[in-house]
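With one protein chain removed, the remaining protein chains of the complex are shown where they sit.
First chain written, first letter: the chains are A and B, and each begins at residue 1.
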Amino acid sequence: MARITKEEVLHVARLARLELSDDDVAKFQEQLSDILEAVSKVSELDLSDVPPTAHPLEIANAWAEDVPHDCLPLDDVFANAPDRDGDYFRTPPA
Amino acid sequence: MTTAWEPVIGLEIHVQLKTETKMFCRCRNGFGGEPNSQTCPVCLAFPGALPVPNRRAIEETIKLGLALDCAIAERAVFHRKNYFYPDNPKAYQISQYDEPLCAGGHLDVPTGDGVTRIGITRAHLEEDAAKNVHVAASGRIHGATATLVDFNRCGTPLVEIVTEPDLHDAETAKRFLQLLRQTVVELGLSDAELEHGSMRFDVNVSVRPAGSDELRTRTELKNMNSFNFAAKGIEREIARQVRIYEEGGVVDQETLHFDPAHEESPPMRSKEEAQDYRYFPEPDLVPVEPGAELVERLRGEIVELPGGRITRIAETLSFYDADVLVTGGLDRLWVAVVDAGADPKDAANVLANQFVATGIDPGAVGAGELAKLVSARAEIPRAAFDEALAKVGEPDFSADPYLAQKVVADTAELDPIIERIIEANPGQAGQYRSGKHGLLGFFVGQVMKETGGSADPRVVNERVRALLG
Partner (left out) sequence: MTVDTLRLSAEEANRLVTDGEVSSDELYRAYLDAIGERDPELHAFLYVCENDPGAGIPIAIKDVIGTRGIPTTAGSKILESYIPVYDATVIANCRKRGLRVIGKTNTDEFAMGSSTENSAFGPSHNPWDPSRVPGGSGGGSAAAVSAGLAPWALGSDTGGSIKQPAALCGHVGLRPTYGTVSRYGVVAFASSLDQVGPVARNVRDCAFLYSVISGRDEHDSTTVDVPEVELPTAEDLKGLRIGVPKEMNGVDGIEPGVSAAVHKALELAESLGATVEECSLPRSVDYGVACYYVVSPAEASANLARYDGVRFGLRDDGADFREMVMKTRDAGFGDEPKRRIMVGTYALSSGYYDAYYRTAQKVRTVIKREHDELFERFDVLVSPTSPTVAFPIGAKIDDPVAMYMNDVLTIPSCMAGLPGLNIPCGLSEGLPVGLQLIGPQFGENTIFRAAHALEQAIGFDVVPERLR
């Protein structure tokens, strides 16, 4: 189950929007295989009666009232913006 | 055409809730602000920001689910839906996956042939994306473009409603959408304006041989911004698919992007890459467990909804009249006018035709006075009736002065007037007698003018005919 193929590395890199060089792909293929082999240990246990834990705390219904707060001033909104165009964030075309 | 084909239509509708604040932060929720003026670290997805759910949005989603007869989850969970796009700043949308707030309901759509029940698979709560504006960068020779992003809309609470593929014609799909929209508006959840995007919908269309229950490849229709446009688009797509099958071809799974500015243009087609959204439970949020008490309180806040009212009123009036009154927002007034003593059909007639043309807010009308007007309609001059109706929304309106103007129907009073007019117009009289019966209107008009509009037009009509011979 655990050795990852080159195609899978590329697929996962694509899903995660990481552009990898050919050297990187080879290196990560090796390392990811080792990691996946180690972590696939989780499937050794019999877990048929065990529910998954999404939260360490068993709480529910944490919410807030529908009352507005002050929004950020534009200077703060754009303080770290790589490319600001007027009052918009600009990116290369999507 | 040798085979009969049955269209199979499903809808996916998104409704923006008009809460004061966004779904996961307390920025003001609303359309039309200066770009990026309604934002904070949370909806901008700055490092370290965390979502906090809007309680009112959760309650309103439950209410909508109840209005659609859904089962409300005992435990509902938010999930992350992961994908990259400039309008999705966390690169995941907080949505719901396999534990939605509402599931397994229906909306009954009254039609002239009875009620069609459309299954609602689920209704869940999620956040809206930001707005991308695609522009041409200035100074570039080859028309290179950029994308500008405004995050004001990002994080608006959005209810997604998915129907079962229970629709089989474009007209019913349109009626479903109209009824859903009216239901949502009457519940006070949303303005559901298609032009503002506070209600949006996508349509899935496929066809199959009539009588079979197979589900063939469907295409997705996106970006139609009116119900009429949608009905036409659906019909064209049905026809296209039928043509393909009849020519022995195969329908591709595609998405058709319509241009809302040009209804007649053919849509752009795209085969969207199968996306792997990698849903997993949102670890920054805890589950929602509504509890029976909350659900019952919300259920108690729902008054009779439009679909139910159409069906009920159609027991008294025709379906058509019931439909016009309810969808026109006139039925509450109709009920009040009938309760005040007017005849149901006459009241319906007046409301659906003349009243609606005045543009008066039904809520401003004193039902008792309107009832009097409706009942006296045949007895007062047309002009008086119209004048009264135009003022019926004014505070302290009274019908009495208008009712006092009786229509003159006494032939003893009318005949001499008619005879005088006939005598005064020998030419037209002669033409009428030799066959130009269209001139009847001329004489009737003259009599109405002579009597200042207070003659009963039916009686005038009769007597002019009689006296002209």
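Basically, contacts are C-beta pairs under 8 Å (C-beta built on N, C-alpha and C of every residue); 3 or more make two chains touch, one makes a residue touch a chain.
Note that the coordinates shown come from a computational prediction; the quantities given were computed from them, not determined experimentally.
**Q** Name every shown chain in contact with the chain that has been left out of the document.
**A** A, B
**Q** Which one touches the absent chain: B:W5, B:F46, B:Y245 or B:F397?
**A** B:F46
**Q** Which residue among B:E34, B:E74, B:D252 or B:D284 touches the omitted chain?
**A** Among B:E34, B:E74, B:D252 or B:D284, only B:D284 touches the chain that is not shown.
**Q** Which parts of chain A are in contact with the chain that was left out?
**A** 1, 4, 8-9, 12-13, 15-20, 24, 28, 31-32, 34-36, 38-45, 47, 50-57, 59, 62-64, 72, 76, 79-83, 89, 91-94
**Q** Considering the whole complex rather than only what is displayed, give the residues of chain B touching the chain that is not shown.
**A** On the side of chain B, residues 41, 44-53, 80, 82, 84-86, 89-92, 147, 149, 276, 278, 280, 283-286 touch the unshown chain.
Methods note: only the chains that are shown with their structure count from here on.
**Q** Which part of chain A faces chain B closely enough to touch in the complex?
**A** 15, 17, 54-55, 57, 59-69, 71-72, 74, 77-78, 85-94
**Q** Please name which positions on chain B make contact with chain A in the complex.
**A** My answer: residues 19-21, 25-28, 34-41, 44, 52-58, 75, 77, 84-86, 132-134, 144-151, 276, 278, 281, 283, 285-289.
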